[in-house]
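In this view, the complex is presented without one of its protein chains, the others remaining in place.
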Amino acid sequence: MLVDPVVLHEWHPLSALDEVAPGRLHRTLLLGQAISYSRDLDGGPVVWVSELDPSGLVGFAAGAEIDPTTVTDALPTRVKFGYLWTTLGRPDHEIFDIPECDETDRRILNGGSLMVSVSAPRAVENFLDMGHFPYVHTGLLGIEPRTEVVEYTVETTDAQVLAKGCKFYQPVAAASAAGGQVTDYTYRVPHPYCVMLYKSVHADPSRMDVIALFNQPMTEERIRAHNFLAMVDDVSTDNTLRHFQQLIFGQDKTILESQFPKRLPLDPRAETPIRADKSAIHYRRWLSSKGLTYGVIPAA
Amino acid sequence: MIKLYDYELSVNCYKQRLLMSILNVPFESILIDFFPGWEHKGEAFAEINPLGHIPVIDDDGYILRDAHAILVYLSAKYDPSGQWYPAHDPEVLGEVASWLLFAEGTTNTASAARLHDTLGYPFDIDAVRTGAHRLFRVLDEHLWFQEQEGRDWVARAAHPTVADLALFPDVMLAEQGGISLVDYPALRRWTDRFKRTPGFTVMPGIYPAAPNVPARSTATPSGGEGTSVSITRATDRVRDTERSVAPDPIVNEWFPVATAADVLPGSMHPFRLLDERYLMMCRNDGGVFVTRDSCPHRGAQLSLGSFDGERLQCGYHGWQFGAGGRCVHQPANPDATPPALASLPSVRAQEAFGLWWVCVGGEPRNLPFYGAFEAHPGLTTICAPKVVRSSGPRIVENFLDMAHFPFVHEGYLGRVPETDVVDYDVRVVGGELLATNCVFFQPQPGPSGGEGGIVTYTYGVSHPYASRLVKIPGEADGGARDGFEILLVVSPETEGTNRAWMITTAYNPEADLAAFNAFGALIFQQDVSIVESQRPVRLPLAPASEAHQRADQMSLAYRRWLIERGVRYGTSANG
Partner (left out) sequence: MKDLTAHWYPVARSDDLPPRHVFHGLLLGRELALWRADDGYVNVWENRCLHRGVRLTLGHNEGRELRCQYHGWRYANRSAGCTYIPAHPADAPARTICNVTFPMVERYGFVWTGEAPHGEPPAIASLDTGDPFGLRSVPANVEPQVVLDALASYHFVPSSAVPHAGHARSDQASITVSNRGDSWIELTSTHLDGASGDASSTIVFFVQPVDSARSVLRGVLSRSPEPGFALTVLRDHATRLNRFRDALESDARKRPAQEPMVARIGQVSLELSTMPEPSVDGRVGGLASVVVARKREVGEGIASFEFTPVEGRLPTFQPGAHIDVHLPNGLIRQYSLVNGPGEQDRYVIGVKLEPASRGGSSCLHELVREGDVLAISEPRNNFPLRRDSFRTLLIAGGIGVTPLLSMAQALQVSSLDFALHYFAQSPEHVAFPDILEMLGDRLTLHLGLSPVETGSTLRSLLASPGEGENVYICGPGPMLDAARAAAAAAGWPDPAVHFEYFKNTRHLDTSTTFEVELARSALTLTVPEGSSIMEVLRDNGVVVPSSCEQGACGTCVVPVLSGQPDHQDVYLNDSERTAGDRMAICVSRSLTPRLVLDI
């Protein structure tokens, strides 16, 4: 599969930086290409194309010791949001911003990186979706019979898709929540494979928690999903937040892996949208307008 | 309280949560930062488990590791019913242990593949997937044969055990390791059954099962009072032979479905028997034909169609069937000769004791013995059938019991303190199980009022769902001619819903038959609420499954008689 220029010349996440052991070899896949990465003794990341089979060792320190200074053909790298990013192309832009991350009282947390047999756009679309809460996250993010998705607005620019005014009734919206409430959401897609949500904080209605999903496209139909949290929560432990996030993601995983086709069909006639899917419809059109083809089935 | 060192996405931790949820054991979950923190590999956790694995439990200082070992401990300690870890039954326990070891295999293959595919564990993915498929083939075949033998679980028990529990999550989440379950239909059915275990709970990636068929089905608006339980056994001709893989001998028994007086020329009588719908028709010439109430074309209910005494017409596509069930006309192809395949299968029927009886199996057995009908012509009366939501054998066993008279039929068939059941004789005569010299004090033994006194009964069982009672003529209700006989016979619509027919034959030519009917109905009504409350609904045949008293001699003989006759329907062979 040829990687389209949009995805090729884009920054992609590889790992939370705190999981990369200095002087140790790590392996992964990016856009079908085997990649190795490590950190030098000063903590600086090094990423390079390798011929090593990454099967079964994704993200793991492989045991082998390596001197990263000997790597000659290192790929460009960035460190942002606590993650290591790289590219196989030549991006003409930097990684998107999440301004809230600069707030000093935010809890910035690596929520865990899990692999899923699905395309990155399917994972993004599921993240944008509220209608499944009562069925897939029963008793946590939604509960029958409170199933209604009320109207919300979506704005699309070249840089992002933004869904505002989203509301949903949630019995346990977050690790720190007690009791049900209508939760306000804003969703933002600033990168073809990355998506984040802003969610009202029960304790302080003026602020919003940020939860993001950075999808690393290992292949067209396989991702490593990096869960990122920037919370206004000074009660829950890191451990509690991680468990809650992984619990939610684990519930989605079975659904995502059962979707057919695994690549996201951009032909409007492949699936049946409803009004609740407005953000997904805009996302699909946005991908189409960019000419993206990796991880999708382009419209004929 | 029990502490469980726990991680949401761990299959083996889930097994413990699941068992404790089912057993209703409170516990505290100590969340381990398994991923990406690897807390279980850290020094602090090494003091709890030097192997660096979870789950581990701490039950008031007793610390135990290894998922399947913990399951054994928890079930042996906290399950008073002894079902989940059946230590009392060596054969079942042996199988449970064997399948627990098998579950180590599924954990090391199917669950390992999931860890590889989700978290990147360094396993040989092809090897673990191949290994999982090898085990699943064995398990699917085992479960398929268990189904053929009427069993739902991996071990030969009537209930799930820790072996089912240990295997269930490995199977359910196998797809997350790239192991498709499409080749294992029996395995998928078993997971559905397991999800319906009371107390079942989920983990991420496992969803609850659909609600099971409700005990009182709402699927058939036109079925009248008898609608109930499962209505979903196929109405297909071929399917029944499929069922005969492990044929239940109950199909070879005769059951009454209508009174002879009601079966008039030109009439249709839809009925349910043994989970199927049937239709009885009486032709204009008086001939009676019984068939499945299901059109061979598209399975529509034939009784929704019309019958003019000659031809039966299906209400769906107008197919018409003639005298012998042969399809004679298909309106959509009016000129074609309908094929033989389109015929209605014929079901055996006969008239006896004023009732029409039906046998759906191929090897009919005997009608119940009831000589009184011919011995006293014209003196038999039939009570309208009564729907009883219990199993047939429970209903019959109650009919054979005297010890309940003073409590359930107070003032009629017994009273406190005359509660003594003296020993009686039980033997088999000519294929009929007989209890003779059954003596009991009754304040009002029959409809005619009169004085109470000691009555003598004989009970006979010659049909698994029937019993006759002979009240030996005596002085108690006013004269030697006031003996009578009652035949109780129960037609099972489903295992848990029966129509109880009661026919009474008086010895006295002047007897008031209507009064006998009313008296019988009254007594039976008193029995119904008790019988419907019995649990399990199916009669447990194993002697150790219930407690007994000396007066239960006939009940126990009846249970043994059912075992010898091979009756499974309406009974549980538990143990």
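We just call them A and B in the order they show up, numbering each chain from 1.
To be clear about the criterion, contacts are C-beta pairs under 8 Å (C-beta built on N, C-alpha and C of every residue); 3 or more make two chains touch, one makes a residue touch a chain.
Fair warning: this is a prediction, and the values are worked out from it, not measured in the lab.
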Quiz item: Which residue among B:E141, B:D420 or B:E451 touches the omitted chain?
Solution: B:E141
Quiz item: Touching the left-out chain: which of B:N24, B:N212, B:N284 or B:N366?
Solution: B:N212
Quiz item: Mind pulling the chain B residues that touch the left-out chain?
Solution: 141, 144-145, 148-149, 181-183, 185, 188-189, 192, 207, 209-213, 216-224, 227, 230-232, 234-236, 238-239, 241-247, 294, 299-300, 304-306, 315-316, 340-341, 363
Quiz item: At which residues does chain A meet the chain that is not included here?
Solution: 125, 129-132, 134-136, 144-149, 254-255, 258-261, 265, 267-278, 281
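Heads up, the rule we're going with is that only the chains that are shown with their structure count from here on.
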Quiz item: When the C-alpha atoms of chain A and chain B are each averaged to a single point, how far apart are the two points in Å?
Solution: 51
Self-check item: Interfacial residue positions of chain B with respect to chain A in the complex
Solution: 7-9, 31-33, 35-37, 39, 116-125, 173, 175-176, 178, 203-208
Practice problem: Sort out for me which residues of chain A touch chain B in the complex. | Solution: 16, 19, 55-60, 62, 110, 112-117, 136, 138, 238-240, 242-243, 246-251, 253-254, 257-258
